[in-house]
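Here's a slice of the assembly, chains where they normally sit.
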Amino acid sequence: MNTQTRHSSVLTVRCPDRIGIVSAVATFLSQRGLSIEESDQFHDRGDGAFYMRVAFAGPLSADAIRADFAALGEPFAMDWTLQTLGVKPKIVVAVSRHGHCLSDLLHRWKTGWLGAEIAAVVSNHEDWRATCEWHGLPYHRLEVAPDKAAGEARILEVLSSTGSELLVLARYMQVLSPELVAQLTNRCINIHHSFLPSFKGARPYHQAHARGVKIIGATAHYVTQDLDEGPIIEQAVERVSHRDHPEALVEIGRDLECTVLARAVRWHAERRVLLAGQRTVVFR
Amino acid sequence: MNTQTRHSSVLTVRCPDRIGIVSAVATFLSQRGLSIEESDQFHDRGDGAFYMRVAFAGPLSADAIRADFAALGEPFAMDWTLQTLGVKPKIVVAVSRHGHCLSDLLHRWKTGWLGAEIAAVVSNHEDWRATCEWHGLPYHRLEVAPDKAAGEARILEVLSSTGSELLVLARYMQVLSPELVAQLTNRCINIHHSFLPSFKGARPYHQAHARGVKIIGATAHYVTQDLDEGPIIEQAVERVSHRDHPEALVEIGRDLECTVLARAVRWHAERRVLLAGQRTVVFR
């Protein structure tokens, strides 16, 4: 490295697998003096798709190589993204009355571990206003009834005015309208308090208790039109026993929810999550 | 202990919770010089039921105190069992073509860790005959088509002629008839190769792959009329990733299946599993 600025960037690639992709990408970077810092690849034997994530650093910025990379990607039919690392993406957090995930996200954000910048919080309740405002965060109370559309318009406004790319549903107990979901494709992460696909819908810990499972879980996933059916980003589980009545499951589950949601947000922000149809490729 | 024989026994109790149960049972044992070696209780706040398991030892056998205990239990409306410890219950194992659970059960049996005696193996295939016979076990080939009833009659015959109390479905890929299930209530344990209630039915690892879950599991449960819906005894899980194609899930899952099934059999044999409606109380 000389006196030039050193840029850090991250590239993601998805395309049909064939001979020469890795060679082309790696040669592209090496010819420009860009050094690979992390690299992960996945050749899906099932459907013949190829996935790649490369973090690299060197004298050129993501913007400076974008046009060249487009030329490289074209013959491979690449679906690719190229972004600057270091500038954390902005997110908006939606919360209802249960604030454990919000509280956890706030602490990680403040200490720099979230991988993203929280730009605002939206809620259908006032419960967490004081906490958020103490942290210097705008807190927007949403109208959800009778005019749900107004509340949802407000969410889009807040996302747009803050330049946020992601909406994080941190135990936001409202179902989003199909219209909002459509506008937030791959831009909205939800935490569901069960080990999906078990126990979709309401009161999953009570469902889990009734079924008598010996292990409970939490799932972070992208929101799609099908409730609790979107691509899973991360899951975690904890052993329970007959002694754990539903309230105990709620309590045990909270730690899982916090950990799982925070991981999903960070991995998304660091471009570690690539969509693979209804599944995800997560390059941890 | 003097020159008398020392007997080991185990008592299980299920009844409506009320003041005085533990006192009555503990006093009963202590007055007879029976010393408690393990004791577990569960007061279910949800439905007001009480569950208890006591392993004890002393000068009197289970048989010697049975009549007295019946008198004690009656006013409490106790559903109870009282059995000798030390004589391991006999079981019959049913297997199809995948022999990993069978192989694991055989090893645990031979080394004394299973908590039960395998009395015979039944199968709709010949694959595991040589292995079983080398272990000195009778191996019964079952007819399953066209005359499924004949095969099932044979299972009951083998259970009865060997004095076995439990049928263990160790990846036996046939669905039992409602008639057989009815005759084996709480006497038949199945291993299902998913983290139930997710992925019931056929090819659960392929279902899990298609859904993109990040954790897979296995479940041992009592067989009931509703396929894969019986009371769960034990579950275990393992983390997987996008790299794990369905065959890899099959491979990772095998270890889970072996461990979970062996635990369920041992806990059942040691009277650690009490039924609680559609759930189980497991005093590990």
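Order of writing sets the chain letters: A and B. Residues in each chain are counted from 1.
In this text, contacts are C-beta pairs under 8 Å (C-beta built on N, C-alpha and C of every residue); 3 or more make two chains touch, one makes a residue touch a chain.
Here the structure is a predicted model, which means the values were calculated and not measured.
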{"item": "Oligomeric copy total, full assembly; chains in place: 2", "value": "4"}
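Keep this in mind: only the chains that are shown with their structure count from here on.
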{"item": "Relative orientation of copies chain A and chain B, as a Cα rotation angle in degrees, nearest 5", "value": "180"}
{"item": "Centre-to-centre distance between chain B and chain A (centres being mean Cα positions), rounded to whole Å", "value": "42"}
{"item": "Chain A contact footprint on chain B (complex, rising order)", "value": "42, 44-46, 51, 195-199, 210-215, 217, 231-237, 241-243, 245, 276, 278-282"}
